Structure formats: structure tokens, C-alpha cells
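Missing here: one protein chain of the complex. Every other protein chain is in place.
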Amino acid sequence: MRISSIVKYCIKRLAMAVIVLFLVTVVVFTAIRLAPGDPVIAKIGPYGDQSQENYDRIAASLGLDKPIPTQYFIWIGDCLQGDFGVSLRNNADVGELIGQKIWVSLELIIVALLLAVCMAIPLGILSAIKKGSVIDQILTVFSSSALAMPGFCVGLLLIVIFSVRLGVLPPNGYISFAENPKQNIRLLVMPAITLGLFEMAVFTRFVRAETIGILNSNFIRTVKAKGLSKTKIYFKHALKNTLVTFITVIGSEFGTLLGGTIITEQLFGWSGLGWFIYQSVMNRDYPVVQAGVLFVAVSFVIINMVVDIIYTMIDPRIELN
Amino acid sequence: MKYTKGLAAFLAVVMITSSMAGCGSKKEEQTGAAPEKQEEQQQEVATGTGDAKELVIGINGDIDDFNPQTNQVLNFINTMLFNCFECLIHLDENMEYAMDLATEYEMVDETTYVFKLREGVKFHNGEDFTAEDVVYTFQYIQDEANAAWRITQYTTLESVTADNDYQVTFKLSVPNPAFLDSLAYTPILCKSADPATLSITPVGTGAFQFVSWTPNDNITLERFADYWDADKVSVDKMIIKPFADYSVAITNMEAGTLDLLSTLSVENAQVIESKNGLKVIQAKESNKVEEIEIGRHNEEALRDPNVIKAMMMAFNADLLNEQVYNGMGKVATSCFPSGVKYHKDVYDAPYDLEAAKELLSTTDYKDGFSFDMYILTGYAEEEKAAMIWQADLAQLGINMNIQKCEFSVWLDTYLNRSYDMIVNNYSMVGTDPSTYCSIILAQLSDYQTADLPRLNELVEAGSKETDDTKRAAIYEEIQTIIAESYPVFTYIEVPQLLGAMDRVEGVELNNMGHMFLKNVSLK
Partner (left out) sequence: MKIKRVKATTIGALVVVFAAILMAVVPSLLATHDPLEMDMVHKLQGPSAAHWLGTDEYGRDLWSRIVYGARTTVAVGFGSAALSALLGIPVGLIAGYAGGITDNIIMRFMDACQAFPSILLAILVITILEPSAVSLIITISIVSFPAFARIVRSNVLSLKKREFVEAARAFGANRLYIMFRTILPNCISAITVEFSLLAATAILLEAGMSFLGLGIQPPKPAWGSMLSYANQYLNQSVNYMLVPTITIFLVVLSVNLVGDALRDWFDPMKLK
């Protein structure tokens, strides 16, 4: 009974996901072409041959001479067969380029989120249990402050302190873990902290509010009436509920970060997906932008779906749909 | 209340750490021991991967096209063109022709050049370099399908023939005084390398061989073992890294993870000069000019010689040079840089706001007008020139709307000539003004200078004339016409600068900003 309803739900969600992805591809495909700045002209460059014939020839060689709907269907057809096209700038395979970048971004995001989660759960709960105390107030000020700082200011501060003043961490760059594990971690520290600090603030506030909500619920009040300590009850019965709701928040933050860490990546030269897509938007490298955004959207949709399903499976009180 | 105190404490921490950061730039004041400690740390940070001698070069944007015949971006030309590839000849620090793949050349007559080629040279793919490769290179450039940008510079090249394995003859249809200058930055391709992959796997004869490109991260080249001049090369690896933000790049240099910083602005050069362990390398002279191209065809007011003159009188070039270029620039006196042949001081609109107001009041535009000025994101000095001018023009009642745009948009605007004004910079190749005229001025002939037929005739005539006195007369007249109607306004000559760590020696930098790195040593 339960399993079949989950299957049904999944199918429904999948159908919706396909519609959403279709909309995303259409939006991106059109948007990037609406933006002023022509990749054909960029290819010719300021000192190249400016004749119309040369323009037409290059446009044709890039496949940009056809009407936009035709281009769209050619592209989406190729994508469905796993061919994401080649970069307009240098003919490099787009699938391969994006593939390289995904792992780079994932490493940063996962470490930052782990950092944030590990800090946020104890701090959030502590803050809720000791609500109104000095600790709670310090933590609240801290998380509110972290949310109010533009991300790159935090990053710059870290660079100035740890790279320039203390000279203990390299300020910029990326080396894969396989190539040089030690250097990889040294390079990861600052971007992960920059990103993690913000996420930690978001999470701490969430865990705190959620915990306070549960501590004030009728359930806990009833049990408390029986003479048990509030905190004990919380850890015994209610912690699970907090964590279950927490998963959805982590999931949606994860989706937002994938491709959304542009500023941090650029600041620290951590050459991940977000920065790469951004650069490709600036270069009007249509195939890279399209494939990059498609990948991000697919991941986002899948993550949210999985999170929702896990959520409902862990917590039987919540109805599917 | 406690809450507010907490906030105050946090702010105090922010301010203290930041002011600590502020002290960093005043290293001279520190005790002798401190810099040493810093160096040790730099060493530690720098040596990530063993003893190989790595030269790390910072540039201001990623390179994503390694085909030297299609990529015209300075980042690529300055760093890779002469180190991964080589030309027959190049212009050295003193702007004299130095031999690379050629060993000698002879100008047989006005339209015939014979080059003797270097023997025993190998391409990175192991092939031997012969005259056939030179022939192939020019066939490649002249084939329209390849969209090589130098095609416009070789329209008069009639034929290239291999006389034997190590001699080629170039035949021109008409004399071209700038021919050698063009050759001096035309890299030679390998005829057996696949042209389809040229953009991602470049094959040249240079001292450094392309290894890999990780987009937005690095371009790695390594020492080419079979390089013909291998004895001179001491650097094992050359890594090029893009930096979106030069203040971050400079902190990298301070931390010891970046050796050279290309296309450096004067402002950043000042910063680098103030740091311990860093230095600035400057070319002897500079062929680089900052210029504003003026859309006379789009805005009627700009075609009125008195209006444009009044505007020029509101351009405070001296202030710009003093305050923005720290006196390292040279206020332009003509559209050609002063180091170029036939240069003549022709500008006669010195900064004088009162006189400018008076002159403007005699025109139809005494109440002022509005126009758009396009500038490119990321060029702080160009932006400042526009901003300073904007403030002065406002006093004349002329309203400049600054449109700061990213490269794609800037380029579209520039090539469609849809601007009222646009800031551009240009490094003139060689010492002959004809390349500048054919690249910048000739392209304006359908737009900005359409109403100046005399100018267009002179540009055409200058590119073919070989008699020196006649050429001098032609180029003088070109400069005079430009100083009257201002289709372009060159406002300053800018120094060619590199930032470097003290340990880097032997970098050769010519007036165009091209870097030659084969003699570089790392202490």
C-alpha cells in the first residue's frame, strides 16, 4: 500500500520534473540569445575580417545561422542522445568541460555544508534550549551578522588574514585531490569557510526556530506535565523530527549552491561549475551555458524529489502530495 | 542590551583585524626579522610540488582559444604567442628585428623578400621545421574558411614559395613597408598538425610546449626538450592562471604563489612596487595608447569642429597622467605614439575650461547635449579617464552617459560602430604607422570618416608608398586631419608593465607588451 503510493508519487513528480526542465531549457536557450553581444562577432574579433561573407561563414560553421526554434530542437535532440555540443570558442566537448567542473564544485559544496551542519545542529539546539541566555544571544548576533555580510567581504578578510598576514594558506587556486591531496585541502579551507559560515548561519537559525517550536508543542507540554525534564524529552523524542525537517532545508540549500557559488569560486580561483557557467555567459558561449544550466536544473529537481521522498519515508505523519 | 554589546564587540573585531590588514602595506616599518619570516612562509606556500622550477604567470581573463591565427586577445598574444610558438623574426626590446625561425633575410626588391630558415628546429609534435611549414602557415592564413584575423594584413601577399627546405621567398603585389612588422608577430604553424584541434592543442616550435588547459584554472606548459635553443631555457614549467580580480592576484604574489603578472595597470604597479619581494618590469618605451573613438556619424554635434575642440579643451590629460598614471604615462600629442616614425606634435587644444566654454558658446550647441560613452568593465584607468572628462564636460553643460559594459557587448558596439564614443587601447605593432592606419583608421572609413575623403585617400596611399619623404608628408597630413576633426582621440601613451617577484630574472618585454620568456631564470 505504502510502497505503491510512493511509486505513484514518484511518477507524478517525474512528469512534473520533465515539464519544469522543458521550461528551464526554453528559458535559458532564449535568454542567452536575447542578451546583447554576438558570439560570431566575438569570434571575428576587433581586428579580423569584418565582411558580411566572413560573418555568414562563421555563423554557419557554428550552427547559428538557423532560426532559433530549429536550433533549439537540434540541441535538445542531441542532448537526449548525450551529446551536449562543442564550445563556440574552441570546439572543446561541452559534456567533458562541465563534467570536469562538477566534481570541483561538489567538493567545495559538500565540505562547506558538512562544516555548516556539524556546527549548526549543536549550536542551534543549544541556543533553543538556553533561549534568552547569554549564549543564545551571542549565537543569534553571530548568525545574524554572518547573514548580513556580503560573501566576498568575508572571503577578502580571510585572504588578508591567512594568506597575506600570516602566510599559512595559499590564497587562490585549485588542485585536484588525486593530484595533490595536501594542497587540495589547503586551498579548500578558505572558500569552504566563507561558504560554510553563511550556510551555518542559515542552518543555526532554522534548527533553533524548529527546536523552540517543538519544545513549545502540545506534545512536549503533555509529557512534561508527567514530570519529565523538557531537554530529556527533546533528545529522546523530538530530535528526530527536527532532523527530518532539517534534511529538506539542507537539500534545497545544496541545490541552490550547485552552480550558485560563483562569487566564492571566483574570489578564491576555485574553478568550479558556477564560475565556469558565469564565464560562459560573459563569453556568450551558448552550448556551455545551456548544458551547464540544464545540469544544475536537473540536479536541483532530482535532489528536491529525493529529499521529499526521504522525508515522507522517515516521517509517516506526512502525507505524500 | 547585552545583544547590542555583542554587536559592538563583533564590529570591534572586524575593525581590528581589518586595520591589522592595513599595516601589511607598510612593511618597511617593520623590524628586520619580520620580512625574513614572511619569506620563509612564502617559500613554504610556494613549494607545493617538489623542486621543478615553475614560472606562474597571472593574466586578467581565461584564454580559451589557442589557435594563434584566430585569437587576437592580448592575454594570449603577450604570454603564449612567442613562447609556445615562434615567428620567423620578432621585434626585441629595442624594437629591432631579432631572428627566430629565420637566420637571415634579404629584401631583393620592393616586393620580394627572401628568408633563410633555421635548421634543426623541431615542432612540439616531433616534426622537423622546414620551408613547407612556412608556406602552409600563409596558405592557412589566406584561406578564408579558417577565419584567421591576420588575413587583412596579407591581402597584398601574392605568393610564398619554398626555394628549398630552408629558404622561402615572399612575393607581394604592391610594396608594403609594414610587411616585416607583420611577419614579426605571425607565428608559424606545423603543416602536419591537425588544423581542427589547433584551438585546443597548439603545436609550435617555442621553448614551452602546451600540456593542458583547465578552464578558468590554469594553462600548463612545460619546457620543450628538443627546443633549438634549449641551453638557454632554465624554467621547467610555465603555468598561466587567470585572475578576475587583480587585488587578489597581488595578494597571491605577496604570498609567493605567483611570479609574473601581465597587463598591469599603473595603479597596481604602484601597489606592487610598495611591497617587499616584488618588483615592476617596464618596457623601454611603449607603443600602447589609450584612445577614444568618436562616432561622428551617430552624433551630429561631434561633427562640428568647434564643439569637438571645446570638448578636447575640457580634457585634463595632465591631471590624468599625474593622478591616475602617476606620471608614468606620456600625454599624447598626436594619434601616433611618440616612438613611431613620422610622429609630429599636432594637438593644439590644451586644457582650459573657460576658453572651452567660450568656444562652445559660439556654436549651435551652447546649451549642451547628451552622448553615450562606452567603456569596458575591468579597465579602471580607462574608466577614470572617462569619469574625469565627464565631470569637466558637465561644466560645459555637456552630459556624458557612461555605459560600462562587459566584453561581448563592448565588442558588438565597437564593431557595429553604434557608439557616440568608445574607449579602446591599442599597441601599435612595429615602428611604422601604416599598420595602425590599416587596422584602426581604414576600418572607420565607412562610418566616422566617411565625410573625410582626403583622410581615407591618404591612408590608402600611405600603405603603398615606399619613398620616405613622400611617406613623411602623407603621415603628417593624416595626423593633422585627425587633430582637426577627431574621428579618434588618442589621449595618453601608457607604459608596458609587468609585476614580478624579485626571484624572476631575464624577462624580455618589448614596446608592444610581448613577453619573451626563454631566458627567464628563477633564483
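The first chain written gets the first letter, and so on, giving A and B; residue counts start at 1 in each chain.
Just so we're on the same page, contacts are C-beta pairs under 8 Å (C-beta built on N, C-alpha and C of every residue); 3 or more make two chains touch, one makes a residue touch a chain.
Worth saying up front: this structure is predicted, and the values here are computed from it rather than measured.
For the chain excluded from display, the touched partners among the shown chains of the whole complex are A, B.
Only one of B:122, B:171 or B:404 touches the absent chain when the whole complex is considered: B:404. Within the complete assembly, A:256 is the residue of A:61, A:180 or A:256 that touches the hidden chain.
Screening B:250, B:266, B:359 or B:415 against the full complex identifies B:250 as the residue touching the chain left out. Within the set A:84, A:174, A:234 or A:278, the residue that contacts the chain not displayed is A:278.
Taking the whole complex into account, chain B touches the unshown chain at residues 1, 3-4, 7, 11, 14-15, 18-19, 21-22, 25, 245-247, 250-251, 271, 319, 322-324, 377-378, 380, 383-384, 387-388, 390-391, 401-406, 409.
Although one chain is not displayed, its contacts with chain A can still be listed: residues 16, 19-21, 23-24, 27-28, 31-32, 34-37, 144-145, 147-153, 156, 160, 209, 212-213, 216, 256-260, 262-263, 266, 274, 277-278, 281-282, 293, 296-297, 300-301.
Heads up, the rule we're going with is that only the chains that are shown with their structure count from here on.
Across the complex, chain B meets chain A through its residues 2-3, 6-7, 10, 14, 17-18, 20-21, 24, 38, 41-42, 44-45, 48-49, 62, 64-67, 70-73, 144-145, 147, 149, 151-152, 196-197, 199-200, 214-218, 241, 243-245, 248-249, 251-252, 254-257, 406-409, 411-412, 414-415, 424, 439, 443. Here chain A touches chain B in the complex through residues 35-39, 41-50, 53-54, 57-58, 87, 89-92, 97, 100-101, 134, 137-138, 140-142, 145, 157, 159-161, 163-175, 180, 183, 266-267, 269, 271, 275-276, 279, 282-284, going by the rule given at the top.
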